[in-house]
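Reviewing the structure listed below.
Missing here: one protein chain of the complex. Every other protein chain is in place.
Note that the chains take the letters A, B and C in the order they are written out, and that residue 1 is the start of every chain.
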Amino acid sequence: RNYALPKALDLDRRMEEEPEYFDWEIMRQACRYRFLSIFIPKQLGGSATELMVSNTSLLMDELCSGCSGMALAIGAHSLGVAPLVTSGAIGHWDRILGEIVEGERRLEPVTMAYAITEPSAGTDVEEPEFLEVAKLSLEARRVEGGYLLNGRKCFISGGSEAKYITVCAALDKNRPLETWTTFLVERDMKGFSSPRVELKMGQRASHAAELLFEDVFVPDSHVLGYEGDGMANGILMVMAASRGPVGAIATGIARGAFEHFLRWAKTKRNGKRPIDEDRIRMNLADMWGMIQENRGLYMSNALLGDSIFGKVMSAPVMILTLSLPSFVRTNKLTNDFLNSRYGKAMINAIMRYYIKDDDITQLLETASLAKFSCADNAMELCSRALNLMGPDDSEERRWVEKCYRDAKLTQIYEGTNQLNRLVVNNVRFEETLKVEIPRPFKKGVVS
Amino acid sequence: RNYALPKALDLDRRMEEEPEYFDWEIMRQACRYRFLSIFIPKQLGGSATELMVSNTSLLMDELCSGCSGMALAIGAHSLGVAPLVTSGAIGHWDRILGEIVEGERRLEPVTMAYAITEPSAGTDVEEPEFLEVAKLSLEARRVEGGYLLNGRKCFISGGSEAKYITVCAALDKNRPLETWTTFLVERDMKGFSSPRVELKMGQRASHAAELLFEDVFVPDSHVLGYEGDGMANGILMVMAASRGPVGAIATGIARGAFEHFLRWAKTKRNGKRPIDEDRIRMNLADMWGMIQENRGLYMSNALLGDSIFGKVMSAPVMILTLSLPSFVRTNKLTNDFLNSRYGKAMINAIMRYYIKDDDITQLLETASLAKFSCADNAMELCSRALNLMGPDDSEERRWVEKCYRDAKLTQIYEGTNQLNRLVVNNVRFEETLKVEIPRPFKKGVVS
Amino acid sequence: MIGIPWAKESKQYAVLRSNAMNFAGSELAPVADELENTVDSPTFWRVVEKAADMGMLAALVPEKLGGEGVDPYSLCVALEECAVESAGFAASLLFHNAALVPLAYTERKDLVEEMSSGKPLATTATAGTVSMEGERLSGKATFVFNVLEGSPVLLFPTSSAGQEVVYVKTDYPGVGVRKDPYPLGWRVSSFASIELSGAEPFFALREFQREAKAATERIVYLGLAAISVGIARKSFEKAYEYARQRYQGGKIIIEHQAMRMMLARMLCGIEEGKAAIRRACEVDDLAPAIIAWRRAGSNACQAAMDGVQIHGGYGYMRDYGMERLMRDAKYCQMYPAPEEEGLLRIMEMVEERG
Partner (left out) sequence: MIGIPWAKESKQYAVLRSNAMNFAGSELAPVADELENTVDSPTFWRVVEKAADMGMLAALVPEKLGGEGVDPYSLCVALEECAVESAGFAASLLFHNAALVPLAYTERKDLVEEMSSGKPLATTATAGTVSMEGERLSGKATFVFNVLEGSPVLLFPTSSAGQEVVYVKTDYPGVGVRKDPYPLGWRVSSFASIELSGAEPFFALREFQREAKAATERIVYLGLAAISVGIARKSFEKAYEYARQRYQGGKIIIEHQAMRMMLARMLCGIEEGKAAIRRACEVDDLAPAIIAWRRAGSNACQAAMDGVQIHGGYGYMRDYGMERLMRDAKYCQMYPAPEEEGLLRIMEMVEERG
């Protein structure tokens, strides 16, 4: 945050002129603080602790109070790492997570991204009922030894910089929900490109990229989890862990706006300070209340998340597996085993033992609730601050204008607020939505 | 709550016809659950635990989801007990608190009330800056061996039923802040009466009473704390402990309204359920979000409160004093000592040792914030539920109408929401408001 | 009248407003509390008689049928002024006048005469679900006001032929009245739900059913918007007056900014409501009427709630007259349909028109 604050406004402006510019220095700074390995288990050299979700939430809150664009650049990377971790694809951990940790150490950032949204499927790919009837662009066709991916993803945060990308795709566009699968795609795979980035209204320090897949061959070993579990075990699981932190992002933006507003309120102009007026005081109290509401929501979600994920990460068998010397896991035989159905079945059995579907479903509910409530509060807070400042010529006003633009995205990404409301309703009041960790030896859906 | 739910609507209506009716059965039920001694230390037979504030908050939340009027009848009693406890007036504890506990045991409720508001001073008597310029009605004139009270209090919850009333009064109406003092008044004192109760819009099961003081003589021993510390150490201290529970009251009302609304939403009418419409689902999620926000706010305040008050109650010297057999404390010599300046000084010293002014000030801030935020959310939730139900002929709608009326009071009592906002601002952003536990041997302000 | 300068009203409306204001001030104001606490009292009927003298019982009925034949805006002016003193009484008048709207599509001078004679008032039941099969009504109408012995009730049942417009009386066989003496608002009026099990209407419109229903609904929405403005005005007046005499913090509370902001918002709300009503009266369409109702109703609720807040504890007690405004305002918002259903209807209308 100390790094972000002085640079944020300038970078925001520069992006208007050069939408394609990416400030790698942000990521190098992030390396210094080990922000890139916050989702990576300690045993692999990462900085994840048993309070992984809480830490991520607090980090996002803090970074976003500086600049949410830069925070997003860091957060989008962790979002990319998340499916690799939550799917328990241990066979890839040493290589990829190891590379990230190593890059972090050498201040040569290696990043990931998570690609869900497609040009004609935004909300549709975030919820099972909707996915069932989605019109998709990307399709992964089964071929000998793997899959051929064709189509597009869009608005992928960090997608233009990431070296590894976790990609959701249907094996059959006509049966999207049934065949929805998570793939690990590497930037240098043939046929993969990111042809375009958008100029966003805010959070500009991180790119929203279009990804183009032209006959990209992805080998069998690069399926994360099982064929067809990309929604119930993939997206929903990740969203259960990541929507809370989005609430934290919104809170951070709101807090940033609030701090600038408070400074403004305490600054004398024409001999008096705005805070000397009662109406400003009341507004300050209101805004502070919103921030406290937000913190309560995302933190109670984060603590729940840690109690769930903590169980797995501290499970003896997990600790044992991860404590083996790296060469044992990366040995071809072991690695093939880990990437095989038997290996997956083993991991699966462990996950099912430690993580109950009901717990993770409840986590999804609280995360979705924190996401939309925090985002709405943030938007309201920024809007109100601007209304109170009015046509004021101060750097603080420019800051809050940026926060206003930034905050809007939190109502949209990771499922629109409308979708998140539906999730809360469907989980809590109608019990029609459930996260499911598949049984071991779940069958493929195509072959 | 089980008791309250079936009766609440009927009682609410009956109050319209007979505003003076008081349903003692509520209080007898409360005795059964030991709700009347929730602020009374265990050693005296009470049911207070180290989670006193949390328990009170959760109790209020739960009761109010049934009927906030009945809950108020119980809560107002505890509010009356609070100054007696927080002032550390141990000399009175055995007699009065003992009587309450005994009454509770025998299902013959003995209740207290706290009288702050005066006809022309509402907000004024809740905040030091305001009190300084207040126009007061009640005055306590120093006379030999005690004080003569003359004037009126109004809107005193439970004031028409209470046997003991903690009353704030100025010793000199022209110096209200400086001379503001807390007295213990007993119903059978000569010249005391409660001539009138109001018909309130809601929370009717508890009365708002006018209290009339005509030359009521209150002996020296009945001064709680010191002369002149009625604001900084009296009201502010009590409010720090009680405003959080008011947030809980608002939350309970909101939750009650929500539960009735949810039942309505799930009930078929003309073949379909409201919840089958997306807009109702979104509203349910929003309302649920408000309730979660509220819970976060009042619980984080309550836990802070318990960590502060817990320190005193678990202090060795306190435990020792309270563990002495009752006859030691009620022995005239001891009792006179405890009610004397030396006794007070001792208690004071203990309190100052365990409770830091900064902690209690922070508690006041979080309590005030929880109070106004929860109240506003509750009002909004009830209002929205009614808008969604519209002209529906259901028992649920009648319930929510009651909640709508009930909720409004939470924006008004224990300091209007406007005042509470100011308190948050003054504590947090301007640091101009502070709770102060007086030094031992604080001098009287008149004599 | 405190406030910002009103937009000029043409002379016709200005005269009407001044008459209605006099009526409200001299007839309604002194008995508003009494009306609130007793239903169907002699006082109520005395005021109704005065209202009848002023033509308020057949205001919209065309002159050729014996009515006053005024336009909807005139009715709004009268209702707004009455609502300043008693929203419940204004609501009574509204439901009565709305009930006569379909008669404009008939030649039935006799019915007009019968229904506008005074006691009992007619009423309009738009909420609930009622159906008609072979001249027999069944179902339930909710939130019906003005329900006394023998009150004529306008209903809009659906039948296999589509939309129907019929009248029954509350003492007919097959009409069950369930009174509720404790509604949240509009206590003046007699609040009830009506169960229909095979009742026969005493009159059914045979043509223009759709038009008659739309016209009635438009009047209900416009009238409620006008009543809302009346409530908001009264809330402002009471709060403004109180804020100028109540001292707290060493000054009259109107000098506290928190109070000023609330009062100013109330004023804005009043103006917004008035503007929306004026506009909605200019075009013969349901959508703008719903929009005006929604805005004015919401503003009235806010104004009354803030009025209570400004009054502090006094605002919450029945004896100080402020809490009634808050309760009455809410019914302006809840009736005749949930706000969101109103919004959905607007969208449907837009889509129908392409």
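Everything that follows uses one rule, which is that a contact is a pair of C-beta atoms (placed from the backbone, for glycine too) under 8 Å apart; a residue touches a chain by one contact, two chains touch by 3 or more.
Model, not experiment: these values are computed from the prediction.
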### Task
Mind giving the shown chains that are in contact with the missing chain?
A, B, C
### Summary
Contact with the hidden chain, among A:102, A:198, A:276 or A:358, goes to A:198
### Task
Decide which residue listed in C:52, C:214 or C:267 touches the omitted chain of the complex.
C:267
#### Entry: Hidden partner chain, residues of subunit C it touches
2-8, 257, 260-261, 263-265, 267-268, 271-272, 274-276, 278-280, 282-283, 285, 287-288, 291-292, 294-295, 340, 343-344, 346-347, 349-350, 353-354
## Note on the structure
Omitted-chain footprint on subunit A covers residues 13, 16, 117, 120-124, 129-130, 132-135, 154-155, 198-202, 208, 270, 279, 379, 383, 386-393, 398, 401, 404-405, 408-409, 411-413, 416-418, 421
## Note on the structure
Note that subunit B touches the chain not displayed via residues 277-279, 282
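The working rule: only the chains that are shown with their structure count from here on.
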### Most widely separated chain from subunit A, with each centre as the mean of CA atoms
C
### Task
Using the touch rule from the top, work out which pair, A-C or B-C, shares more C-beta pairs.
B-C
### Task
Indicate the whole-number Å distance between the mean C-alpha point of subunit A and the mean C-alpha point of subunit B.
45
### Query
subunit A to subunit C: how many Å between their CA centres?
52
### Message
Could you work out how far the Cα centre of subunit B sits from that of subunit C, in whole Å?
### Response
40
### Summary
Residues of subunit A that touch two or more other chains sit at 278, 282
### Message
Please output the residue numbers of subunit C that touch at least 2 other chains, ranges allowed.
### Response
256, 258
